[in-house]
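A single protein chain has been omitted from the complex, and every remaining protein chain is retained in its original position.
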């Protein structure tokens, strides 16, 4: 709870900075503030409390995911410095929106009442619509914002409808109460329908097939930093929230009571397989790096969905997977931001010869791609390993084999980028070594590798 | 024991040392010095052999030397060890003896070649491997030598490596030998697997004591057959004989040493060595006899019409080897060994003589361009004449005794094979004298230039010739009918009552007479045809009919080429161009399919919000109805 | 001191090389590789003296993954092979100028690190990690420093990477499945103890087989090989063929057979037949290759087919022969590829048709090349013969026809190798100048040849080293 | 006070709002004019609001009505942002048909 308050306060401070005409300090200040929040959050770790009539419940799950969100936001804010160089008057708005977005995200993983959940997701979404459309003179950005907005509010409507049905069934928005009622035998069908609708809405947010169509277009059209945010923070928030929804509302036991579990699991398996396959195969032919990473994100959503099959035990795995994925994503995007600055698009040709002109960044991008592809020693590998381990334990070996085949396909496009960096001739000179971009890239990839070397650090948090 | 080990090592390693010196310092030492080093190395081995021979004859006991464990196989133990018994020392005697002579000869013969040190190093290496082959205490050490001499043969055939035809010949020799080697290996495997040992002494012990079961008998037969395939390769028997004539591409001393006197007899050595195995496989023995007989006849017929002096000798070698196998097939090992020895003498002499001729004519090998060399090269002529008489089986020359014994043995076992062998002998006499008449008599048919330079070769060439001629003439004395020193000497080796002494009865004398008459008949025909009638073989394009078939060696090379070599090459091209590409395309194809799906998928991702939402709604309907309506 | 020291030396070496700059990189790399070799020899001594040089540390708690390195005779033999070849390979590259040499040599050492780790790992997952890690450096080496048309190279290298990764991912699934059966442990001893039904064993065996068949490669999974060998820089080719292939073969013995012995026994004939088919197929395809390196690649295919067949016999002889042959083949193939490189340095081509007549210009090189060719065709008295003989012998124990068919390598091998030798080295003097081998080239050759000949006559040290561990593995295989 | 649902039945409210919700979905799919699409989304949200209130009565519980306030706030915020985006598109493109928004695809 304190975390949430602190974050909100920080956001408002950011707005005040603009008024005080203290633009230069805004990013260092925000980073420091976020570090403080992170410390606060660590301090809260381990306690299980609920605040304000159970509106916010703090648990290990919420604090650990919140920490991840905060870390990601720190990186994203740090990257803002260079990205918004040309928009000095708007920088405080951008930073503030990101901070509020973080607040939404934190609310989403620590909600104790569906109202908080709904508001959180709306804050997140609206902030994202704005950020997606934030290059007001760029038609692509406008289009991305519009697409995201239309489809996002459509999905919000469905989520709202789902919440409404849950309320109809339970007569309450409180998570604890709902989870108690949901185990009773006499349950109106509204509850499972509502849950399914909410799930569908959230699947849209995490861009799972067949609700994924927006992702590539929006990722491509949005400003690169926003894409970074969507593909890392937003996706992680959405998947964590969905996980929390399904596990904390006792949805799966209630389905079991009503013999719906099998079909629900089939749906999850199907969506997971479809997401992986569609994401990976579609990514093969992409030439825009952001678009490619969008499809890659779709496929990772498929992987993450596998944790839902073992929802009772797999929170740690999900945390690990999301951390590995997001850190690799941040590292990759920081390199992309560097390379594609002052470029019209993020075409793969921009990366030609990066291995020669800028070996460090090329190495970082390579490492992050390898992590996403699941090559050992990077945490992406361990994430997949633990995921497969869990899933095989639950007996879904076919799903794992499909996932494995998908991992193989994914190598195809990740390596396309690596090939471009190392085996093509450089076509442009790049000057300048922006400190913050380098710092973010190095720190995030180091964290990624550290997670790979010591997976227990994260994995055991939630076990 | 210590002494024996040292002697054995000295025996083996001296040529090896010679090889090393010549390889590393040969060039800087100069041609003569390197030649001398090479020769001395072999001579030392020869002296050691003499010492050993003395020891063996006096004690009658084999010397066994074990150096160390070599290869470990679960139920087999294979040492690197030597076995010096009667057989191996006998073999060593003529290997190192003739080897020394040929080294000596080569100093002069190869003096014009810039790579003489290399030649000597190869020769020394050959002697090293040949000694290893002979004195190895088990089949695997034999195999080292066996393949090693093959290697040296390869190196020496292709000695003039700028000529790719020679290289082809060398390669062919190596590969055909390897076909045989595979047989040998398989034979070894079966023996090892059946008797749990490859050591000669132990093998003999086991075979003599083992309880016989049909399975073991069967294994032994198969093993014997496989071993015989190995012998076929090395000793140029049908069907693996075609490499030997081609091997004449090498320098003549090589032909003399390797392809006449020593290496090609390795097959006979091996079979003799394993006589206790072959004795158990009577079927295989029959096969050996038949193959030997056929080989001797086929090779002899081809030899009838060849015009290249060395080719004639080569086919003659094949034919003689066939005769030896004929003897082996009847279990008359000592007879075969006897012929090996006499053959080594006279064939080495013949080759060296032909080398002398070729040397004198600056490389000319076609007999049609020779003639009348008798006057210019008297020593060569006389030594070759003696050897030709020996090979033709003219009485009291060495060949007479050995060949006669073979035919005698054949007669006792199988009349048809006896007939075949006899015919082959008559042909031998014919073509050998055809060679003699064409080369040494009448007028010289070469160019004026060559005629001008005709001269007798130097003493380094003639001395070995003379020594060999003497041996060819009197070598038969070691195994006179009725009182054979050789048989007694070799007796400890054989399980059967050694060499059933043929009682010299009327039959035997009749047969001897027939053989002599046959030999003389052959010489007579040659005399009439090439001396009296003054025929010279037609030039290549004018040869027709049967002689064309013979001249082209029954087209065996072509048949082999068409049946084995070409199909493999075609197959190779097919694999390379189709299977490999196909497999590759299959793997790439998976990627292509994925790419194609992606391409189609991109069309679905059309950018239209309506479509996206439509799919969204459809997906939602599908999920909801699956969960709630599917029951 | 334990085996992790070697790994640490190599890893530090890789970074030290990278940071030492382009000029010094090759020397630093050589130094570290020699240090690792020295260290491994010291460890070998300690091991022979009965000292415990294995390591086991807990790493990840859930699932239970340990940092376990086990050095038994087999592992040590493979490590020695790796560490003996690495300095040779590095040293052999001294004649070439590489752009960005620090990266190049750093990657070589890193690869040596990963491969050594693979040979030592005694935990399924650790092993898998090293196994995958070894793939990355070779990918970059082939990609960046390779030769030939860039597009073709890219295609070949990516295919190689994806293909091998594809295989090994199935192995990962098998490992996870196994660990579940072993109560979450990945330790090799625990995996050995797992009781599996015949059906499970079959699938696990197959999953492992896929990984290894691609890596080794066994036909028909070999299509990546020839192209990558051709396109990679020779150093990369040497690493691939000399050591990396052996990872697959080693793994068959260490992991696949003991973990799924029932399946191995049940389907033995099929897998032996595949290996032997590889022998024949590889030999025949090699006959008509135009590119020297491709020819050597196919010859390698033939040889590893035989080794694989030997491993699948499940007899002590087969395993021992396979290991001996692995080591021997490692040295020979490195030597042969180095010879190809020596030719390339002078003639700038590897097209067999354009070569020839080298013998007159450089007899020294010719002799060394010939010895390697002969070793490759397993002439007795070379190390390869010992291995090949043992393998063929073990095959003959299973079925004599396996030995006959496998033995065709003796004939066909001689055919294509001598044919190649004839066209590359012999014939009319080449119009281009072939400078004689330099001292450093000569040293590399000499070392390889010395090893081959020495062990050809005296393989006992290696046999004694590997036999106890192979016997242990056989015990596991035959436990039920 | 009598519960009004005794006369109408909660099912009817559910059907009504389902139909209304679906009309909203239909509108989103049917129209290309972005403004109308926005309106359709508003219809969807209102359908849900109606149901909230009905359920609130059904449970005799005020929380449902409280939630409607939040839902209204969300709707207002969404419309504000949406229209802002729409305006900037209109400025750049001169059209608000979502059919013209097909630059990003593939």
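Structural remarks
Should a chain be cited, it is by its letter among A, B, C and D, assigned in written order, with residues numbered from 1 in that chain.
Keep in mind that, in the parts below, contacts are C-beta pairs under 8 Å (C-beta built on N, C-alpha and C of every residue); 3 or more make two chains touch, one makes a residue touch a chain.
Basically, contacts and distances are computed from a predicted model.
According to UniProt, the chain absent from the figure is "NADH-quinone oxidoreductase subunit J", selected among "Lipopolysaccharide export system ATP-binding protein LptB", "Thiosulfate oxidation carrier protein SoxY", "ABC transmembrane type-1 domain-containing protein" or "NADH-quinone oxidoreductase subunit J". Considering the entire complex, the omitted chain makes contact with A, B, D. Screening A:93, A:177, A:265 or A:345 against the full complex identifies A:93 as the residue touching the chain left out.
Only one of A:119, A:324 or A:436 touches the chain withheld from this view, namely A:119.
Touch with the hidden chain on the side of chain D covers residues 1-12, 14-16, 18-20, 22-27, 29-33, 35-36, 38-40, 42-43, 46, 49-50, 53-54, 56-58, 60-63, 65-66, 68-70, 72-81, 83-88, 90, 95-97, 99. On the side of chain B, touch with the chain left out of the figure occurs at residues 610-611, 614, 617-618, 620-621, 624-625, 628-629. In the full complex, chain A touches the omitted chain through residues 8, 11, 15, 51-53, 55-56, 86-90, 93-94, 96-97, 100-101, 103-104, 107, 113, 115-116, 119-120, 122-123, 126-127, 129-130, 133-134, 136, 145, 188-190, 193.
Throughout what follows, only the chains that are shown with their structure count from here on.
Central chain by Cα centroid: C, whose mean Cα position is closest to the mean of all protein Cα atoms.
Between the interfaces A-C and A-D, more contacting C-beta pairs are found at A-D. Taking each chain's centre as the mean of its C-alpha atoms, chain C lies 66 Å from chain D.
Separating the CA-averaged centres of chain A and chain D is a span of 27 Å.
Computed centre separation for the pair chain B/chain D is 98 angstrom, with centres defined by C-alpha atoms. Annotation for chain D: residues 25, 28, 98, 101, 103-106 touch two or more other chains.
Those residues of chain A in touch with two or more other chains are numbered 147, 150, 154, 216-217, 412. All chain pairs that touch, listed by label, are A-B, A-C, A-D, B-C, B-D.
Within the complex formed with chain D, the residues of chain B that make contact are 602, 605-610, 613-614, 617. Of all residues in chain C, those touching chain B in their complex are 155, 159, 162-163, 220, 222-224, 226-227, 281, 284-289, 315-317, 320, 357, 359-360, 363, 367, 374, 379-381, 386, 389-390, 392-393, 396-397, 400, 403-404, 407-408, 410-412, 414-415, 418-419, 422, 425-429, 457-460, 463, 467. Within the complex formed with chain A, the chain C residues making contact are 59-63, 100, 103, 125, 128-130, 132-133, 135-136, 140, 143-144, 150, 153-154, 158, 161-162, 165-166, 169-170, 172-173, 176-177, 179-180.
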